[in-house]
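Below are the structure tokens for one structure; questions will follow.
The full complex has more chains than appear here; those shown keep their coordinates.
Read from first to last, the chains carry the letters A and B; within each, the first residue is number 1.
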Amino acid sequence: MDVDEAETPLARWEQRAELPLFWASLVFLAAYSVRILAHEVDRIWRELAFATMLLMWLIFAADFVVRLRLSGQRLHRFLRTHWLDAVVLLLPLLRPLRLVKLYTTLQRRRDQAVLSLYVRVIVYAGLGAVLLGWAGALAVYHQERTAPGATIVTFGDAIWWVCETLTTVGYGDVTPVTTWGRIIAVGLMICGLALLGAVTGSFSSWLIQVFTREDEKRPPEDGRPPGAPSS
Amino acid sequence: MDVDEAETPLARWEQRAELPLFWASLVFLAAYSVRILAHEVDRIWRELAFATMLLMWLIFAADFVVRLRLSGQRLHRFLRTHWLDAVVLLLPLLRPLRLVKLYTTLQRRRDQAVLSLYVRVIVYAGLGAVLLGWAGALAVYHQERTAPGATIVTFGDAIWWVCETLTTVGYGDVTPVTTWGRIIAVGLMICGLALLGAVTGSFSSWLIQVFTREDEKRPPEDGRPPGAPSS
């Protein structure tokens, strides 16, 4: 099945376009960062950043159209199997979530040694959480910065708020007060929780695996099956 | 076993009644929404909404009685195997939780392509959480709106409070202060946590599955079993 896929034009396009598109998404994120954070400097920088964002988005749109054509499917059918692609087209800040495809592509190309399963999940989900958190901090900071009664007034506050939100600690010392800030917050909670859940879940699984392997190495002395609690 | 079930009158009734009952529960939820949110408009709307709720509830009760009869079981035995049905009869706002049965029924009828297991769990549990959250936001808003010292004063606050409660973030910027508001909150915490736990858990499982399949495709070079951590 894998070999067949590599033969189709769509698969070839996806393999070739993945890395440039990832760089484009990083450029998009960087341009967005400049646009939001550079609100005190010359206006030209913000305009330049906006133009860059628009350019990157056009690249994303072109990629989507090319892939739709190459798939030979109708739009509604293509959307059903590639709904994640459509979502990241509308919300390019979510693009980091496609990181997992990039990883697969890179692996195929470089033929590298495979990292441990859990380490890869931790790295991927952790990286996704970091990129998503950065984008969320920017977006919330943009909404809250000038709102009356806001507690998120510096970008440092926004980063701190993102961290306590993604880990579900939620002290509540800084919280969004605007409607759009809260909508972004809810999106961030849902996406980020799943990613960080994957990180902590993988770590727990890895820990249990380490101990299980110990069990297999040495048969228990008292004839109980490994893993049986004593009480 | 499945074939036998489809032969019994009870199973036939359940298959036929499921979809109308689901629509009835949505109408109930809509009428409840009107009753709570339209507190500033003409009183006639609220009375109409209440009448609709009562009618829908009578439909639910009739369905329960029909199924009790068709099962040929005593009440206490029927309650033991259908306790969820009894709970949703008393608290019709929890009815969305029966969505899983509706899905099964629809699948049988339409003979559709099966979605991925994890996607289905995410969609079902996510949808359940959304419906439950909406009902909870309405109920809490109704209790808190006019309470002295309340922080949940608009319906937007109630929605925001539901989102931070279901994700267990719990900033505490808005919290229920009335006894009934808090009782509803506790019910929402318990039901919603389980649903959202299913969503994030499924996402994590899906992520691990994606990486595991990669492992199976390519044997590791260094002879270590797949998934073995290196340190």
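Please note the rule applied: a contact is a pair of C-beta atoms (placed from the backbone, for glycine too) under 8 Å apart; a residue touches a chain by one contact, two chains touch by 3 or more.
Computed from a prediction, not measured in an experiment: that's the story for all the values here.
S.K.: Fill in the total copies of the single sequence across the complete complex, 2 being in place.
M.R.: The complex in this structure file totals 4 copies.
What we mean here is this: only the chains that are shown with their structure count from here on.
S.K.: Which angle of rotation, from 0 to 180°, maps the CA atoms of chain A onto the equivalent atoms of chain B, to the nearest 5?
M.R.: To map chain A onto chain B, rotate by about 90 degrees.
S.K.: Using mean C-alpha positions as chain centres, tell me how far chain A is from chain B in Å, no decimals.
M.R.: 28
S.K.: Where on chain B is chain A touching in the complex?
M.R.: 156, 160, 163-164, 167-173, 196, 199-201, 203-204, 207-208, 210-212, 214-215, 217-218, 220-222, 226-230
S.K.: For chain A, which residues count as touching chain B in their complex?
M.R.: My answer: residues 2, 100, 104, 107, 113-121, 124-125, 164-165, 168-172, 175, 177, 179, 182, 185-186, 189-190, 193-194, 197-198, 201-202, 205-206, 209-210.
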